[in-house]
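Every protein chain of the complex appears in place save one, which is left out.
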Amino acid sequence: MFSAQTLEKFAREVGKYPADQKQSAIMACLAHAQAEKGWLPAEAIEAVAAYLGMAPIAAWEVATFYNMYDLQPVGKYKITVCTNLPCALSGGYHAGEYLQQKLGIGYGETTADGKFTLKEGECMGACGDAPVFIVNNRSMCSHMHPEQIDKLLEECE
Amino acid sequence: MLEIEIDGKKAEVPDGSTVMDAAQQLGVYIPHFCYHKKLSIAANCRMCLVQVEKAPKPLPACATPVTNGMKVFTHSELAVKAQKGVMEFLLINHPLDCPICDQGGECQLQDLTVGYGPMQSRYSEEKHVVFHKNVGPLISMEEMSRCIHCTRCVRFGQEIAGVMELGMANRNMHSEITTFLGRSVDSELSGNMIDLCPVGALTSKPFRYTARTWELQRRRSVSPHDSVGANLVVQVKHDTVMRVLPYENEAVNECWISDKERFAYQALNSDQRLSQPMVKQGGAWREVDWNVALDYVAHGLKDLAREHGGDALAALAAPQCTVEELFLLNKIMRGLGSGNIDFRARQSDFSADGKGAGAPWLGLPLADLNDLDAALVVGSFLRKDHPLIAQRLRQAAKKGGKISLLSVTGDDPLINLHQQVTVPPSRLAAALGAVVKAAAELKGAAVAAGLEKIMVDAAAKAIAQSLLADGKRAIFLGNAATQSPAAAQLHALAQELARLTGATFGFFGEGGNTVGAYAAGVLPTGANARQMFAQPRRAYVLMGIEPELDCADPQLALGALRGASLVVFISAFKNEQALEYADVLLPMAPFTETAGTFVNSEGRIQSFNGVAKARGDSRPAWKILRVLGNVLNLDGFAYQSSEAVRDEALGQGKAFVAGLDNGLNGLAIALPPVAEGLQRIADVPIHFADPLARRAPALQQTGDAAAPTARMCARTLGELGLTAGDTVKVRQGGGEALLPLAVDDAVPAGCLRVAAGHPDTASLGGMFDPIFVERA
Partner (left out) sequence: MAMLGAINGVLMAGLDGDKGWRLKDYVGRGGYVQLRRILENKVTQEAVIDEVKKSALRGRGGAGFPTGLKWSFMPRAFPGDKYVVCNTDEGEPGTFKDRDIMRDNPHAVIEGMAIAAYAMGASRGYNYIHGEIWEIYQRFEEALAEARAAGFIGQNILGSGFNFELFAHHGYGAYICGEETALLESIEGKKGQPRFKPPFPASFGLYGKPTTINNTETFAAIPFILNMGGEEYLSLGKPNNGGTKLFSVSGHVNRPGNYEVPLGTPFATLLEMCGGMRGGRQLKAVIPGGSSAPVLPADVIMDCTLDYDSISKAGSMLGSGAVIVMDETVCMVKALERLSFFYHEESCGQCTPCREGTAWMYKVVHRIENGRGKPEDLDLLNSVLGNIAGRTICALGDAAAFPVQSFIRHFRSEFEYHIEHQRCQVPREVQWAGSGFHRIPA
């Protein structure tokens, strides 16, 4: 189900916790699983649960509770836009509208070519840098005004 | 002790009590949904908010610890405002259509809405809709919009059933109770979630929309299905059993019952009920009146006894029969001069007969199981054979009790085990012997003769250590031990281990009335359950039993029955096989339609009345036998009531039977030789174990009732050059069966697991006999 590298990462995460608390690694392992698969298919969740000795439904609870797990396939680039109030005051809503217009999709949608998925996010803890995006859960983009947005979209191969 | 005052009433409560505990002690009702005394505290419904003096905010009674001198107000303005506020929130997304809800009339939400709900809804937004789910044949989750997210069902799975199958996915108002990917809920205790659900979200699938709660009469009864003797509330409408629920009895079943006990009632209403006495004449079955049938039986038995002696007759009854039924059957057989009577149809080793000090029993009260500090269970399919005993041991393990399981498969008992040792059936005695030897060595005591050559491994030592430590300790022999060809050896070894360690020892017991049968003395003085078939008799009386499914060696039994000149089949159900070998069919009332008594594994005498009128022309079997006794002109059959029979059998006015004693004398330890070749492991799947469960449609749709497969571990599979998925021919004795082959690493090497108790495998021989397998 998972590559050797991903399994190695699983083992490293499990090593952070007391021996009888393997379940603690579920969040990190699901994140690694998602990074490998591009999203989190149910089989991957079940495999992680088995790896950690958890009931699959317990892993499912975790995967559905935290909103950075993608339980549906997403585009190659998932752009999450913070529209919470502090960002909105500095253009968060408007950056989102601009993106939607450029990509021709709404929040929760993926472009026809499968390249971009757009999501509306909650506070990312970088309100001073508004508007803020996160690409693929990993890299944060600050001060996303039109020029920066254009540049970001160009850089996405 | 802490002092507390609730609504002006004072109480003293133990340290660690919550306000809810104190309120219950005082008889003060505090409304609640998520709180349940058997589950962990979630404090999420917020319905039990009360005012506590000096606290600025209302506090949940279920989770707030009592402090000394605390004053609580459950009906103050602050408390009532909080409770009403919660009620309003619970109702905004809940459908307000009680008249079409199956829970209507027995819904905590509905009841509390009367007391705390608003007269009119202020909520004018769209209501949230939750999609329905299909989680199997027992629990209906059609109405999940009704769920109030109390998580009782989730906690039940985690804490009581020992397996988390339901969870609450998502968050915020999108939270919903679900299984992983819509899989079924398979726990053998799952039905209890229906009882726990305070609303109409989880309901009984078989019962759903068949009756309204207020149409039902509630009558108490006792479960025949296993040796716990769970107390039941049987709900009846127009003499039809509509539903079975637990009757709370902390000492016996707490507030739980197994799914088998809950749903087997469907069989009572099935078209397979035998409703008229029938006699075979000239190869054709004919319905007859009772007097004709009983005359026929009486004459037949009497004539055979006269011609061939009483020894030509034999009787076999199920351990689910009542004390009264068993006692009278025994009396009739004795009256006819036969000592060939037994109820231990699955037993294969009878060498302990006559050496026992009394009736074998659990060895301690059921309630003590939860508090064991250490226990060793030998030879048991624990969860399936004794779901509620497994549950109690689960609680003991949760409290730190060291529970070990020494058995013939590695099935997961869902108990946090101290040790699990899995051996082939023929090594069970040796494995127990190793624990005995380890205990002796650890204690510095002499090792019993016969155990000198046994190797003590680390697991045996760890088990022995746990049994030698301080605290409450016990050793139990389960069904697979009782049914084993080495049953007497296992008994002797358990006794020796108990002697060495100071632990108690006992038997789980197979049927709902196993201990009752012993206590009523329904034991052979002639041929036992095996001998009566191994040396065929001319006449058989069968009561409540289906030999092709219930006997240790079905083919042996069928052979004898086919050759007999008279077979009297007393049963609540029609039976295809019996139509062939029997000569008379007498329709008996099942437990719900007769008065009777079961004695559970702790020796508790539990009498009950019929909850419904007997179906068709069927009769309570104690009455059938009484009349038969009269027709036979036997003395002592003038009983006026079932109580009179019981009192004669067990003595008058007793709560527990006399003579419980697991002691065994005069049996030397001598380990049986290890079997050569492939060994059979024959479990009796939970829903095949008695005639009622076999005929309950919903139970038969569960995973536990899947048709048997031939199962072996990957290693044995490889050694035999077989592949999982193959159809294989399994041969045993003269019989064979075609079964799909499956890999199951819980099966020890060198063994083939083929379930007993099922038509697909009834053609095979003994449960412990040599077995052969080849690609079909």
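Lettered A and B in written order, each chain numbered from 1.
In the analysis below, contacts are C-beta pairs under 8 Å (C-beta built on N, C-alpha and C of every residue); 3 or more make two chains touch, one makes a residue touch a chain.
Just so it is clear, the structure is predicted and the values come from calculations on it, not from any experiment.
Put simply, the hidden chain is in touch with A, B once you look at the whole complex.
Screening A:7, A:42, A:126 or A:152 for touch with the missing chain picks out A:126. Shown as candidates are A:58, A:81 or A:118; the residue that touches the absent chain is A:58. Touch with the chain omitted from the figure is made, among B:11, B:52, B:82 or B:293, by B:82.
Listed residues A:50, A:85 or A:112: the one in touch with the omitted chain is A:85. By the touch definition given at the top, subunit B reaches the unshown chain through residues 41-47, 49, 56-58, 60, 63, 65, 82, 85-86, 88-90, 92-93, 122-123, 125-126, 128, 148-149, 168, 170-175. Hidden from this view is one chain, which touches subunit A at 16-18, 21-28, 30-31, 52, 54, 58, 61-62, 65-69, 83-95, 97-98, 101, 121-131, 134, 137-140, 142, 145-146.
Note that in this section only the chains that are shown with their structure count from here on.
For this pair, subunit A with subunit B, the centres built from the Cα atoms lie 48 Å apart.
On the side of subunit B, the complex with subunit A involves touching residues 163-171, 178-181.
On the side of subunit A, the complex with subunit B involves touching residues 42, 46, 55-58, 60-61, 64-65.
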